[in-house]
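Incomplete set of chains, arranged as in the complex.
Order as written gives the chain letters A and B; numbering starts at 1 within each chain.
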Amino acid sequence: MTRPIRLGMVGGGNDAFIGAVHRIAARIDGQFELVAGALSSTPEKAQASGAALGLAADRTYDDFKAMAIREARIKNGIEAVAIVTPNHVHYPAAREFLKRGIHVICDKPLTSTLPDARKLAKAVESSEALFILTHNYTGYPLIRQARQMVAEGALGDLRVVQVEYPQDWLTEAQPDDNKQAAWRTDPTRSGAGGSTGDIGTHAFNLACFVTGLTPESLSADLQSFVGGRQVDDNAHVMLRFEGGARGMLWCSQVAPGNENALKLRVYGSKGGIEWEQENPNRMLFTPFGEATQILTRAGNGMTEAFAAQTRTPGGHPEGYLEAFATLYAQTADVIRAHTPGAPLPSDPPLPGISDGLAGVQFVDACVTSSRKNAGWVSLG
Amino acid sequence: MTRPIRLGMVGGGNDAFIGAVHRIAARIDGQFELVAGALSSTPEKAQASGAALGLAADRTYDDFKAMAIREARIKNGIEAVAIVTPNHVHYPAAREFLKRGIHVICDKPLTSTLPDARKLAKAVESSEALFILTHNYTGYPLIRQARQMVAEGALGDLRVVQVEYPQDWLTEAQPDDNKQAAWRTDPTRSGAGGSTGDIGTHAFNLACFVTGLTPESLSADLQSFVGGRQVDDNAHVMLRFEGGARGMLWCSQVAPGNENALKLRVYGSKGGIEWEQENPNRMLFTPFGEATQILTRAGNGMTEAFAAQTRTPGGHPEGYLEAFATLYAQTADVIRAHTPGAPLPSDPPLPGISDGLAGVQFVDACVTSSRKNAGWVSLG
């Protein structure tokens, strides 16, 4: 086996949600070894979190910049860093590592503001290192297959895209000590978008990833249903794509009965597909005029190429963490094959800086459109 | 048992779809007897169709006006008429019966144009007879219960309505001899709306029926994906309701894999519900923070009042025809209790002229909005 890649982490201290997910994802296929971290902006918490994770004391930092500087210098310093902080820290943190040639694996959305997103894009462009954005839902094997099916014309000319991402955890105002809720509903940390930034970007990204369509413009009607909330908690969006396809996107954090119900449906002149994240090991495919087929992960109807991206036989369900891990495993492959300064390759289809920029533009356009009474706003 | 009500029918000759449905619906509970018809505008076909249905020769008419005149005069003439023609005939036919005091049971949408709809509304107002519009999906027992649950506050303050009605039968251009497709895609017979008129009105009506909300305005993006089609075959609509609730409505006839997939989801501050027409004997109900419950028709979780509107115990599925039949059975009750000139009572909640007018306004607003690049158009 090739040696695991040395990984650092910014954010992800005790009580964080997504940091722990990244650590498991990095571990599942054994391609990364976590060796350094600036796990919190609070020094004591940074230390305690590092100790809990078994990091060496001298590689537990209070500050991501100090970490970038030192790790870039020392022998066996980190080769890649996972940035799992609240959104507004993504850009300043990523910049420090990118400029020192350390690969960045960054959680989504790319940044909390569009200017930051553009600055980060420049930082990526001028870096010798790679930048990967963890739009983890693109790691699901059947999503990969769906993308391929669309590309190969199994659905004919695309016409309609329906994507939705309802949740219910913000149905009521949150107590102040709910850290996850606190930063995600604070525009200074999360950005101007609430549900649009947190989950709408995933939905938007997934629709683009699978269809390969270029979004042209959108019309958005955003709401904040819970009193006192400063960002949207529900969004209704109409989409127009180049070439004439149209779409609808719904994201919500106030829809009781929905945990994490990301769902994508794509229809074309020859067929349709339907996939739901909460039961991700199956996808419906209907060639027009024929019976609907249930394609299963690693089962009948899945092509060998995509079956190879899974770890267990059909019927042994893989889930959220495995899809996330596939991004990490493929990132490891890409890092190992990387020539300094080369761009992120298109195969495997890892989300990168352009997807991140598109996501922040999506949020910005949603907010702008909604302020203009849902007038159309161009994308890209 | 009370004597069955004498029923006539306009439209519904051989090869028609919805006429046969009305006849079965009228028959299931034994409350109507079909005794007269003007089943086709083609005389030979009218005669052949009447004979096939066992109608007496002297009560088989070539022309709905002749039928209205004679049936109003003869002893034991029809008491009610079902109008199941293409949309553009609804108004002229209904008018003839209404003015002669014969109750009208009319298929949806109300008319093919908004002016016709307004004229029909006046005709109803000045008639001594009743007017019922067969928005048949309102007859499903769990839909009735959903309406009651919303009214009683089980969902709290309503926030989000998601309604969709995808089909796939018009994914490709239809051969000329497909009668159903021919008139439904001909604006002179169907009206300016295609999918919006044919199925969008059902979706819109169902959302209003269950929520009790008053729609305020809409923004619509309509498409005709199949070359040469003169009306929309896919529609994306954003809705605003009085009081702040918001909605999305999608209807499509070009979504491969969808047969008749009407689905309604309603979310409020205290809970959510979800119901799908293709498996109508169950409904999901989630009180916020609790496990989702599967309410079943005539089963656990259904109130006795609504269980009484069904014919079989839980687990013995009722379907489309039974829901339709419930409208007919309740229409019979209402007819028997009717005082000439009295309005349609609100209980049972039978759809009537105001629902029909709202539906045609919906179609008109969709077409208008779409022509204005999805600008907001007021409803009502």
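What to note about this one:
Keep this in mind: a residue touches a chain if its C-beta (ideal position, glycine included) is under 8 Å from a C-beta of that chain, and two chains touch if they have at least 3 such contacts.
Note that this is a predicted model, so its numbers are computed, not measured.
Count of copies in the whole complex in this file: 4, from one repeated sequence with 2 chains shown in place.
Keep this in mind: only the chains that are shown with their structure count from here on.
Averaged C-alpha coordinates give centres for chain A and chain B that are 43 Å from one another.
By the touch rule above, chain A contacts chain B in their complex via residues 155, 159-160, 162, 164, 168, 171-172, 219, 221, 223, 225, 234, 236, 238, 240, 244, 246-248, 250, 252, 254-258, 265, 267-274, 284-289, 292, 373-374, 376.
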